[in-house]
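Have a look at the structure that comes next, please.
The complex appears here without one of its protein chains, the remainder shown in place.
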């Protein structure tokens, strides 16, 4: 690997997430941290330092301004900031139309394991009679099931529908209310809330005599870092707009 | 182990369960299978063969007659046949009052692992902020949650109430109906129904930064055999009536 | 689904596996069991009954004769019989060259879950710093690790090598001999042997703050049935020779 390191900049560099990304970039031998920008700093620093890729975990109020500048200057961007609706995505696309060599990755979830779990579960879903989802989180979570579990179940249901697979068999005739979980498009989802946990999800698929279980455990908030670095390394060869890190995984 | 083998007889010896027990007894070096009795055979065979312990997996219609004969003849009994209500238990006790050296064990569940799971969960319950139960069974099961899961949750709830421990913390404000499972005396229970499974149960207990998980997996119907042999080996030194194998485990 | 059922025949129909396959075919609404052939029966029965696909779980001594007949008559074949080396595969290919519309699937392992576990593990391997394999089997197994675990580890190692990912980090300086498992091409494999288990395998992959676990549990010998039916349903549209059900899974 004699290639020169990729020159990386971070926007929102003093925030909790930003600092974690700076550390991760500094620890990677194939990346070089050349610019850190936060509120009050000049964004032109990225041009001055010949930054190749900027990571942005800032705020919905400022991210569009940041992106417009970056794209206009041909700097690739990896964006974890939230708040991108169809309208915002269309605007970003219009900027990129003028800069066809520049790449922008916008992703709501950089945890590679979570993304792989969803993909593998959907890919496997049509080969099994039964499938259910169990998600387990810390007890301060307000919604049940989690957004990730909901999307996972919906993706599984869609894959089964496309393949013409029916509902999971279930002979339950006597149920204590709630025992069989929530029904998301025909897929049962169970939510556990427990002290000592952070964010965990398990998909169980079963057919005659065998089960396949795919489980993701996330135990700290830094689990986005490997996904961000994956984006940083690949965005240079992925011009245009990409939403979600799924397609970068080349599964 | 120079002791003579225990002389064991089996009632219902030609049934599916009975045959499995005969095989298990024959495979145990410290036990000797001396008599097999089924419908149409003479129960006096047990006296003729000086049987010390009889295992009965027969039918509620005949088990009381069997037991009366065994106790009257001072033969210990290990009973897996169902249908013992308070009245029947009182009758058995009255027979035993006349034969104080004889032991009778009547147990609804001989799966040692299931019994241990219940005991350990109840013992641990007061040390953790949170506890939930997940049970997973084959899709032909009619009731949810399983009877074992229901009893496990009730034992856990009782242990926590005795220790003055409150409900598990739960900040859920938005719930898709059923996601948080059934509520058994304040303990959440989740029921999974899945092809490729038989009978499985997991209790998760959590407190700050740590969780303890106790899981029982039963994958065939012969999982009663070790518990029956345990009963056979110990009943000779446990005169009187015992209900459930719990107390034989000396935990 | 107004299509006519696929007409299926079974070779080795009276063997344990053969009977299980006959049952599975009969239970499937889109398949029709039209011929059962075993030792002493006429193989021409398949022609008489206009069988479209034959499943063969017989013996290495007879399978080549069976296959030659089937291909010559344009009948598709799904083969679970073992003993296919390069030479045999070349012979089968030469027969198929004469019958380009006919399909033959030869697979050493029809457990869909096991195949998916291997594929998903290899696909995920390059995204994680660490990966290890744990396989758990009944205590009568002679080899450790299992052949499946060995192949899984080798596939993972190959995927990591291709992606330029190094060995899993490991600071162990003091090891009780064997604690860290066997080393298969740089991937650690641990073998558990335990009463009450059948055949189980788990791959754990970890990076900063998160782990992904993929586990396959096989609890009876009929877990080949869904994979065989998958082969039966697809072989009609897959002319030529296919080895392994992987490619039929369209992952």
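First chain written, first letter: the chains are A, B and C, and each begins at residue 1.
Quick note on the criterion: a residue touches a chain if its C-beta (ideal position, glycine included) is under 8 Å from a C-beta of that chain, and two chains touch if they have at least 3 such contacts.
Computed from a predicted structure; not experimentally measured.
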{"item": "Residue among C:23, C:48 or C:143 touching the omitted chain", "value": "C:143"}
{"item": "Among B:11, B:79, B:117 or B:134, residue touching the chain not depicted", "value": "B:117"}
{"item": "Residue in contact with the excluded chain [from B:158, B:183, B:220 or B:246]", "value": "B:220"}
{"item": "Contact set of chain B toward the excluded chain (per top definition)", "value": "1, 24, 111-114, 116-117, 120, 123-124, 127-129, 164, 205, 207-223, 225-226, 230, 249, 251"}
{"item": "Residues from chain A at the interface with the omitted partner, ascending", "value": "196-198, 217, 219, 223"}
{"item": "Sites on chain C contacted by the missing partner chain, in the whole complex", "value": "128-130, 132, 134, 136, 139-145, 150, 168-184, 188-197, 204, 206-211"}
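One rule holds for everything that comes next: only the chains that are shown with their structure count from here on.
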{"item": "Chain occupying the most central position, where position means C-alpha average", "value": "C"}
{"item": "Most remote chain, CA-based centroid, reference being chain B", "value": "A"}
{"item": "Same-residue or different-residue interface between chain A and chain C, half as cut-off", "value": "same"}
{"item": "Where chain A and chain B are represented by their mean Cα positions, the distance between them in whole Å", "value": "47"}
{"item": "Euclidean distance of C-alpha centroids - chain B vs chain C, Å", "value": "38"}
{"item": "Residues of chain B engaged with two or more neighbouring chains", "value": "196-197"}
